[in-house]
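The complex appears here without one of its protein chains, the remainder shown in place.
To keep things simple, chains are lettered A and B as they appear, and every chain counts its residues starting from 1.
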Amino acid sequence: MAARLNALPRTRSGSLLLGAVGIALALLLWQLAPALGLVDSDNLPGASAVLSELASLAGTDAFWSAVGSTLAGAGLGLAIAVVAGVALGVLMGSSTIAWHALRPTVEFLRPVPGVALIPVAILVFGPSMQSDVFLVAFGCVWVMLIQTLYGVRDVDEVALQTARSYGLTHAQRIRWVQLPSSLPYIATGLRISSSIALIVAVTAELVAGNAGLGKSISLAQSVGQTEEMYALIVAAGILGIAVHVVFGGLERRFLHWHQSQRAGGDR
Amino acid sequence: MLEVVGLSKSYGTGASATHAVQCLEFAVEELEFVGIVGPSGAGKTTLLKCMAGLLAPTSGQTLLRGKPVTGPPPELAVVFQDYSRSLFAWMTVRRNVLLPLTNKPEIRDPARVADEALAAVGLKGFEEHYPWQLSGGMQQRVAIARALAYQPKVLLMDEPFASVDAQTRAELEDLVLRVREQFGVTIVLVTHDIDEAVYMSDRVVILSRPPSTVQEILPIDLPRPRDQVDTKALPEFASLRARIYEAIMQPAAAAGV
Partner (left out) sequence: MTRSRLRWFSVEVGATAIIIALLWAYTSSNESYAVAPLGDVLEAFRATWLFEHVGSDVVPSLVRMTLGYAAAIAIGVAGGFLLGSSAVVNAVASPVVGFLRSIPAAALLPPAIVLFGIGGGTKVAVIAFVCCWPIMLNTSDGVRELDSTMLATARVYGIRGLQRFRLVVLPAVSPRIFAGMRTSLSIAILLLVTSEMIASTNGIGYFVFQAQQQFSVDDMWAGVLLLGLLGFTLNLAFGAVERRVLHWNARDDRSK
């Protein structure tokens, strides 16, 4: 029996089965905790109540427009961060002067928590999507910059010398050698930033009141719609998984031909 | 000293099982140097792991001084091929050698034993270095020093020189032959290099293609001490080498007769 149980995770269907068991156990625990009085059901309703609330929310326009706002804010901010981060990364990675001139500023700004700028965003943009976009872009640009920088600097010397020996200009070398070989790094940056983008967007909505899932959650809380609040959080979690799956898949596609470069990144 | 008795190991069960080694039978005498060679995929490493007690055989057993080996015995040390993974990267060279000694209370002055072992492999002065600061050959010297300091009766070596360059390889071969006498240890060497097996061993065990059996046990009566130039120039060396080569390359023909 124990041996058969231990053999399960080795096959794909076996680990799916065990995963399903895990989800079922977690849902059961969630259902039982308020039912047995471990927590107040006004504060934490059971799984069935929350999931049926989620199902009925999924039939409303308000829910989908909140999801849409969050995705649009995160997506636009991410797009800006990618363009700016890759451009700056290529500049700093291929020019020694730019690298030294900008390094101290970047090193200082990089660890600045993006959410510190929420009050600034409220002041400048008010509760609007622009403030989402601004905060997401600031939160994501540094990861994109650093990853691009790693990528550009990690270009194979031989490839670069080959390009030089064939008389490619500086711009051509960037376009045809440095940028393609840093694509896997950029894909990793994109995977990390996409998670950051969603977090920052939801946070900004929660605090600044921009339309989106975050605002809906805080609204549900303030009017005491506890079930709706938890249903929206579950939706946000599902959204988080979706983002992870999409950008993780994208990253794996690029890593495919670049496997030797990195074994097992962090997560 | 060390006996392999009817040892078989298969992976998996039923029809899909692969039989790595089958009914192996041979003995290693005290202070002997035995080389194990065989075609690639011949379960050499499986055999060594069973002998070390790292892998449970499917049937049969290994006896160390008459006692069955069920786990790694304290009188036994192993040097693995991949030094970068067998050395603990977070410890200095000296700490790497010292760590196993904490479990050997009979070694009363571990610090001195460790330093002597390091000196014997030519690493005096590198005690406080970290493995990554050393070349591949030097890292494998650390692994050898660690094994020697452990004061085993039997030393098992699994392709120990396969990951170093040819020059370093010759140096390490001679190093092992030298310290073997100094430390009085029985050695079993698994290798895919026939020259190496002949050059170093007293006897060579030749395994067949999988499922591997002992195809032949060949005594190597070349004079000792051996020398990279003189020994390898002997006509006997060439003929022993040729014999093993033929045994490995044409087992089907030999078996078919």
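Descriptive notes on the structure:
Quick note on the criterion: contacts are C-beta pairs under 8 Å (C-beta built on N, C-alpha and C of every residue); 3 or more make two chains touch, one makes a residue touch a chain.
For clarity, every value in this text was computed on a predicted model and none was experimentally measured.
Looking at B:126, B:150 or B:237, the residue that reaches the missing chain in the full complex is B:150.
Among A:79, A:102 or A:255, only A:102 touches the chain left out of the display.
Residues 49, 52, 54, 71-72, 74, 76-78, 80, 82, 85-86, 88-91, 99-100, 102-103, 130, 132, 146, 150 are the ones on subunit B that touch the missing chain.
Where subunit A meets the omitted chain, the residues involved are 5-6, 8-10, 14-15, 18-23, 25-26, 39, 43-44, 96-97, 100-105, 108-120, 122-124, 150, 154, 198-199, 201-203, 206-207, 213-214, 217-218, 220-221, 226, 229-230, 232-233, 236-241, 243-244, 264, 266-267.
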